[in-house]
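Everything below concerns the one structure shown next.
One protein chain omitted, others in place.
Here the chain labels run A and B in written order, and each chain numbers its own residues starting at 1.
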Amino acid sequence: MSVRSKLLNPTAISAVSGSAVLVFLAVAGPALWGSAADTTDVSSRLLGASLAHPFGTDELGRDILARVLAAARLTLLLTLGATAIAVAGGIAFGLIASILPTHPRRWFTGLLDILLAFPWLLMVLFFTVIWGATATGAMLAIGFAGIPSFARLVYNLASSVSGRDYVRAARVVGVGPVGVLLRHVLPNIANPFFVNAAATASVTLLSFAGLSFLGLGVQAPEYDWGRMLQEGILRIYVNPLAAIGPGIAIVLAGLVFTLLSEAVAGVRGQGWRATAARAAGGLTLTSGRRPVVAPTVPAEDVVAEITGLRIAFATPEGGVVERVRGVDLRIGRGEVVGIVGESGSGKSLTAMALAGLLGADARVTVATHRFGDLDMSRPPTAADRARLGVELGMIFQDPLTSLNPALTIGRQLTEVPEVHMGMRPAEARARAADALASVGIPNAATRLRQYPHEFSGGMRQRAMIGMALTGRPRLIIADEPTTALDVTVQRQVMGVLRRAQEETGAAIVFISHDIALVSAFCDRVIVMKDGRMVESLSADRIREDASHPYTKALIACLPDMNSDRTLPLPVIPPELAPEALEEEVPA
Amino acid sequence: MTTTPPLATAEVVDTSTATLAARAEERRLRRGLSPRTAFLLRRLGRLVISLAVVVVASFLLMYLVPGDPVRAALGQSATPQLVEATRAQLGLDRPMWEQFLRFVGGLFTGDLGTSVRLQRPVADVIAQRFPTTLLLAVLAFVIAVVGALPAGIGAAVLARGGRRRGLSVALSAVLGILIAVPSFLVAVGLISLFAVQLGWLPAAGWGKPADAVLPVIALAIGPMAYLVRIVQVEMLAVLDTTYMTTARAKRLPRRLIHLRHALPNIVTASLTVGGLILAGLTAATVLIETVFAIPGLGTIMVSSVGAKDYPMVQGVVIVYALIVLGVNLVVDVVLATIDPRSSITEG
Partner (left out) sequence: MNALEIEDLTVAYGRTRVVESVSLQVPKGRTVGLVGESGSGKSTIAAAAVGLVRPESGSIRIDGAEATGPGRAARQARRRMQLVFQDPYSALDPLMPVGDSIAEALRATGRRWTGAERVARVRELLALVHLDPERAGERPAAFSGGQRQRITIARALAGEPSVLIADEVTSALDVSVQGAILNLLREVQRELGLSMLFISHNLAVVRYISDEVCVMRHGRLVESGPTEALLARPADPYTRDLLDAVPVLGERMQFA
């Protein structure tokens, strides 16, 4: 996004124009309206709204609207002063805390957390006793009360940056803690910092108004919006505008600061603009060649099938990108099919589409889509859902996140038997225990009562396979199930998967970026690139049968235990490389 | 119902590497102290330290005032006799350590000193006003939470559905405004509408049930909007997780997915925010009580701050601190009890 487009969105425009108005009021307000604000006219006291006095008059006949406009300067100055104190103190303490060694740092942040537990207003009141119920005292009180939360924020930001690899790299090279702070930490926390500073200004303004309203801030004869609110509320039955007028001013000014904060955040590309763009995205699909893939399965024995699959997504800028461009997939009974591809090849999307699990943001078109004799292109009935739940199993990549951390393993493994197979809880538990045992998890009864975080990664994946086994699976779709696991654990999990397949006769769709693994485990290997199927090969003859240049290049550039160590590794030439990778590989 | 064949069993020795954390945790467990007890002890320790900080800060209040605290409280026109008498009453003529001991000792016996302005025991005044403030805060809290949870979940489902985008955006804008407008301004707005214009409800006072309606609403609106947004964000985050996809893959009914799978995972964040809200509410009561002239802790706090009535301020600050710390402790304990992972994470 260009700089211009970043600035020309509604939030930024409102924020900038709002700020301009506030600055104008602060600079010119008293000069323009000061005299009107101070002119007393006892004969016109306590009047309601009229043309001459849009907000009415106060006890001494002074025009309230003029007073509101003139009070802007004091209100804003005090706000900025208090914000400056909070921000400066916050930066100082936060940065110091981030470079302290471990033990002093723990004490320091512990103290900060204790201070943070107390509501801001209470701290402000406490400080007001010390510095006095005056404008300056209130400014000091609010400012100092804001330091702990800002310090905590700065500390959190600085720490998260300090943990990044590029900071570690700088330390390795010999950059000292101050250097790291100046060169790396400060620039990278600048954006969230300003966002929060603007938000703090907004809160400060409101606190100031509150304090003056309580009579503990600005004192007569000076007046700010909060004090005017206090005076106004005493006469609210006579002239409501006396209170509402300053109230509106407070809300609007607070809104300007909040908008400013959102505008700064929006420089990173989030917020309203992106949402609006997504909503407006038009649909223009590109035409693609249909790949030639010889079907290897007679129609009656088809477990699942999807033809003419196209999947597109809307981009943040408002366009549409097609990620799967015409795919035909047919899985036979008991067949183990592997889908191999690099990132962006569309392999996972294809699998999710086959399972009927794509989200609402995916624009899908298909020619046919069925699971057995169930037509998947129609919305499923309750009976359809039960069948799918029982006969279609899914295993995902990250074992840490694919199981619900808040529920026991038992709860998650008994759901399908209870909900879809009509089993009573005791029966379902027995079935779940059997499933765990069959995937090689000992002490199944105890394990059922445990939570996912008490299982290791390999065990969790086996539990996922077990979950599929509690049904009557005809198809198991496994999306990179072993990518996150160690290679010895991977072997165990693959063994469990093989055994499950043999015992239930289920077909398996196995997705991976590891072509060696896929060819070693599956009967048939499908290679995908840039949303299309490139080739479909028999696994045991993959090396001999590979005919597409991309497949051959993929196989050639993979180092295995027999690669020639004296030669440079073959590299996929640019004309064959997937578009999604945008890699410039040198000659 | 056809019987499903029993699944064959096979023993596989689990040689997968346990994570370092798990190994370390086992070692810690074997050392005797259950993680739950350790957590409780740590938490109580933190409470005691926080309380100590508050007590010390309260005690030092008078000493932090620039110049002479007594003169600052009584004003320049006070007679020297009055100044001396007040000084004696505040105990400022004694050495500091003796004052501190008396102060802390008083806390244990329930003697919080005597209000300079009202010439009554501070503890009596607080005891009289405390129930009012508590009622106000609790009512507002209950309304905020009970209203926000279903609204937040609904807002999340609405936003995710992809349809009715206009409604979702409008809701977000309304929430934004409600969060941004402070409670006392909401109060002013409510008064001018319902009391001045429509005359349905009283603008001030305390005693009849009708008196409570506007103050409670004014107190509850901001926190409720804030909680709705938090619940919505949390729910959206949960709906995007892989385990939700797993639940959907099992083709479970929608309601079951939301209630059994999603809800437990947003409870943690909601509880945490709920605790923050309750703590913040106790502070907001100060402003609301002032607007509606309600005789609670808030109004006495404001007048004591203005008059520099140190014993009163100290007493009320400590009471407020106790409330806030107590709420935090309860929230932490409840969170630890219901979150299955918490015994492993640091308290």
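Quick note on the criterion: contacts are C-beta pairs under 8 Å (C-beta built on N, C-alpha and C of every residue); 3 or more make two chains touch, one makes a residue touch a chain.
The structure presented is a predicted model; accordingly, all values stated were derived computationally and were not measured.
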Exercise. Which of these touches the unseen chain: A:R106, A:R168 or A:R449?
Worked result: A:R168
For this session: Return the single residue from A:R106, A:R449 or A:R498 that touches the missing chain.
Result: A:R498
For this session: Extract the touching residues of subunit A with respect to the undisplayed chain.
Result: 164-166, 168-175, 183-184, 187-188, 342-343, 486-491, 494-495, 498-499, 513-517, 519-521, 539-543, 553-555, 557-561, 563, 565, 568-572, 577-578, 581-586
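Heads up, the rule we're going with is that only the chains that are shown with their structure count from here on.
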Exercise. So how far apart, in whole Å, are subunit A and subunit B when each is placed at the average of its C-alpha atoms?
Worked result: 27
Problem set entry | In the complex, subunit A residues that touch subunit B | 110-111, 114-115, 117-122, 125-126, 128-133, 202, 206, 209-210, 213-216, 229, 232-233, 236-237, 240, 243-244, 247, 250-251, 254-255, 258, 275, 279, 355, 357, 360-361, 380, 385-386, 388-389, 392-394, 396, 398, 401-408, 411-412, 415-416, 419-422, 431, 434-435, 437-442, 451, 453, 456-459, 464, 467, 469, 472, 485-486, 488-489, 492, 495-496, 499, 503
Exercise. Can you list the residues on subunit B that touch subunit A in the complex?
Worked result: 1, 4, 6-12, 14-19, 22, 46, 49-50, 53-54, 57, 61, 64-66, 72, 160-162, 165, 169, 176, 180-182, 184-185, 188-189, 191-192, 195-197, 203, 241-243, 245-253, 256, 260-261, 264-265, 279-280, 282-284, 286-287, 290-291, 301-302, 305-306, 308, 310, 313, 317, 320-321, 324-325, 328, 339-341, 344
